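Sharing a structure, written as structure tokens. Questions coming.
All protein chains but one are shown in place.
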Amino acid sequence: MAPAPSPTSSVITLTINGEKHTLPVDHRTTLLDALRDHLDLTGTKKGCDQGQCGACTVLLDGRRAVSCLQLAVAAEGREVTTIEGVADGDRLHPVQQAFLDLDGYQCGYCTPGQICSALAVLEEHAEGWPSAVTTDVRPEAGPAPLTPEEIRERMSGNLCRCGAYVSIVQAVARAAEARTDRNEEVVA
Amino acid sequence: MTTTTGIPAATGALGTARTRVEGRDKVTGAARYAGDIPLPELAHGWLVLSTVARGRVRSVESDAVLAMPGVLAVLHHQNAPRINLDYVGMVGRPDPVIGVFQQDRVPFRGWPVALVVAERPEQAREAAEQLVVHYDQEPHDVTFYAGHPGAYTPEDSPFGRAEETKGDVEAELAASAFVVDAEYTTPEEHHNPMEPHAATAHWDDGRLEVLDSNQGSTWVATELAQIFSLDPGSVRVRSEHVGGGFGSKGVRPTQVAAAMAATVLQRPVRVVMTRRQMFSAIGYRSPTAQRVRLGADASGKLRALDHRSECLTSTVHEFIERSASVGRVLYDAPAHHTSDRVVRLDVPTPTFMRGPGEAPGSFALECALDELAEKSGIDPIELRVRNEPDRGPISGLPFSSRNLVACMEEGSRRFGWADRDPRPGLRREGRWLLGTGMAAASFHSGVGPSTAAVTAEANGTFTVRINAADIGTGARTAIALVAADALGVDPERVRVVMADSDLGPAMFAGGSMGTRSWAWAVSMAVGELRERLALGGDIPPEGITARSDTSEAIGALAQKERHSFGAQFAEVAVDVTSGEVRVRRMLGIFAAGRIVNPLTARNQLVGGMIWGISMALHEEAIRDRASGGHVGPDLAGYHFAANADVPLVEADWVDDPDPDDPVGIKGVGEVGIVGAAAAIANAVWHATGVRHRHLPIRPDRVLSAGTNVPEHRPGA
Partner (left out) sequence: MREFGYQRVGDVAEAVAVLGDDPEARFLGGGTNLVDLMKTGVERPARLVDVRELPLGQVESTADGGLRIGATVTNSDLAAHPEVRRRYPALTQAVLAGASGQLRNMATVGGNLLQRTRCGYFTDVTVACNKRLPGSGCPAIEGEHHNHAILGASEHCVATHPSDMAVALTAFDAVVCYETADGPGELPLADFYLPVGDTPHLETALPSGALITGVTLPPAPVAARSRYRKVRERASYAFAIGSIAGALDVRAGVVHDVRLAFGAVASRPWRAREAERSLTGGPVSADAFAAAADAELAAAKVLPHNGYKVPLMRNLVVAVLTELAEEAAR
């Protein structure tokens, strides 16, 4: 007996910004398209649709990922955080506030991806992850300080054609300082 | 609530750094771009582009595709509604690429041959990919090079004259103490705004509504009315937020195809380009082949300036990259010749791209100046100072203001130029050779007619209505500041409504003219409003509105040379064993008119300089001679600077208000890229002793060229 043809669509449940959404998807639908076209979460942008620009960056289980190469059906069961879930109600996240205050954008199209990426950069650095510009990657060397050079490399997966990189780096640095200050307060 | 009228005191809003009005929407993802706006019954169109570079469409096998799930229509040259392309728009006659599906002729690879419309984008994409199109293919020529036998001198146009001549170049060169004769090339470059071109069209109560990503809704709406033979009032185009344009977002196949499909299907249709499609269908910067000859006397004073540039265009439309024109502003010489020639090839039509003409032209001219500085032993800044013209070298007109020397002096001081040893190849840090370079910049300051309306609302606030576009420049904020300053109120009390063709005609965001054009209209309307408010009395519930139209005032503007100027400085590190070049720092000092919002203006100038980094080191579209198309037309195959390529880039300015502009504005959108690539290339020479005259300065070129450090005289 020939195997039954596989269905090419599924009803899936996605957890986005803490909320569960059940929707039917064509298996071809990427997480990016599911967010934008099915759930009206259009803050996540499509810049290249090929993983080459970072505009569609979201957090998947707390880690940054390009949603254009993530099939929606394969994201079932994972926690998705989009730009719409970054602020605390009306209160902007310090990363968002820094981008706004320091003009870390121009056209704004890459901005949601930059901000989601920046959130992850702060986490990755706090976890001690090295980067391609970290001189000594051995764990004995200890974590590299989050210098402008480190920020530039870590943020390089997010292209900005307007060329707002200088203020983006300043915004990430400011958010990192705010985070350190907060953590020190907690320790104190 | 009513407010008593009266003339408030000035607040000095102009020139004060303000964060963007729409900033919160942009950092929270709330800002809706053209492809973000939901509509009921929305169908999705997918463009099908030709896979041959020259020929005819023999047939479009649409039956098989129409049977696929969700497919609603396949539009192509045999069934598409007829449209009109016989008109003159805001930038001249239309590029035939926007006249989609009107003919079987294929003039280049990537020409739109069909639009597949389906219920879901996944269905449209697959159907478009499966659509079989048969072609009668003809031999093509896509290869651009200096001295192509097909090159010709174009007719003069409103955008410039093809050739300007004075004096005897050959005689002056022969009599010169120092002569530079060098050839430079720049490659095909693409705008690549982060937001792909997107348009959603639908009919609403007898009107064609288009939610679009463009640089000017007046521009697009008036052309769509022409194209579809509609009354101008029957077309409404809006573009609330635009994800970058850089010259590419005028009328493009997206709006026309979406409107056509919405008309045929009588339901909303969205057409979004893929990144790859953008390489064929939105224009680009032509490659250039330039020859610069400079002759100078012993003091460095130019006797001859000869700049000849060649560019390409398509076989169906003429667009000239006017690279030679920059010398008509920057330097004078008794013998002065500048010309742009063009060759028609089987390629898409190029278009305006950030710093059109000046960006590639300044690369050649400003590198040649550096070569002259080297030959004559005169400092590059001093050489330029000695050649400052007191009026337009060709026009003979006075400059509205020219503060290039002030830019160079301020830049020199801040960059530390005085300590520079001019000899190349002397500085090393580990594997890196270090060098510094500079270049001058200019970009013309223009203005276009605009209308505006400013309303004093009964609640004490003000509403500005103008069909401006914010493509990332901060236009919305700048307009609020201009209005607030003119009104003498806090900018918080000014609301700006824009990016809607129903607001009346206005200039587009392009040519560094947007903010100047809109600010003029807004300040004029505010002037009128203040006069009416000065009469006193209560403000009625509908408010008091004053309107402006700057056409007449602009027409009365005195003929002058009006330009922004700048001085670019770069420090680079070069590893000639790997070919890597890294920019270490850049400084640009500009004289660019009154700065409305220092926060956003600085960002835009720095952005232009970063474009210069990309132009110098990264950008290059590769065209395959055999297929006629691109190799790797995507953001992995076409590089522009990533964050790691960009060091601390600083921009600042000297005081330089335009005396004839009501607000003093000149424009900052483009001057930032001009000269930036030359400054970097000159720094690469200073590091290595090798002139790199072909962009981009790729690792393989640097590696192959190595170093050329002349013997330094003892004690020199």
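To keep things simple, chains are lettered A and B as they appear, and every chain counts its residues starting from 1.
Heads up, the rule we're going with is that a residue touches a chain if its C-beta (ideal position, glycine included) is under 8 Å from a C-beta of that chain, and two chains touch if they have at least 3 such contacts.
Given the structure is predicted, the values throughout are model-derived calculations rather than measurements.
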Checklist outcome for this item: Sole touch to the unshown chain from A:Glu79, A:Asp101 or A:Glu124: residue A:Glu124
Checklist entry - With respect to the chain omitted from the figure, which of A:Arg36, A:His93, A:Arg154 or A:Arg174 is a touching residue? => result A:Arg154
Next on the checklist: Can you say which of B:Glu122, B:Asp332 or B:Asp661 touches the chain missing from this structure?
Outcome noted: B:Glu122
Item to check | Absent-chain interface as seen on chain A, which is shown | outcome: 5-8, 10, 26-28, 30, 49-51, 54, 57, 60, 63-66, 69-71, 73-74, 117, 120-121, 124, 127-132, 134, 137-140, 152-154, 156-159
Checklist entry - Where does chain B touch the missing chain, residue by residue? => result 51, 69, 122, 125-126, 129, 431, 577-580, 582, 617-618, 622, 624-627, 629-632, 636-637, 639, 641-645, 698-700, 703-704
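Note that in this section only the chains that are shown with their structure count from here on.
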Checklist entry - If you average the CA atoms of chain A and of chain B, how far apart do the two points sit, in angstrom? => result 30
Checklist entry - What residues of chain A sit close enough to touch chain B in their complex? => result 26, 28-29, 33, 36-37, 40-50, 52-53, 55, 82-84, 86-87, 92, 96-97, 99-101, 103, 105-112, 115, 133, 148, 151-153, 155-156, 158-169
Checklist entry - Inside the complex, what are the residues of chain B that reach chain A? => result 19-20, 22-33, 35-38, 120-123, 126, 191-196, 241-244, 246, 272, 274-275, 471-474, 599-600, 603-604, 606-611, 634-636, 640-644, 646, 648-649
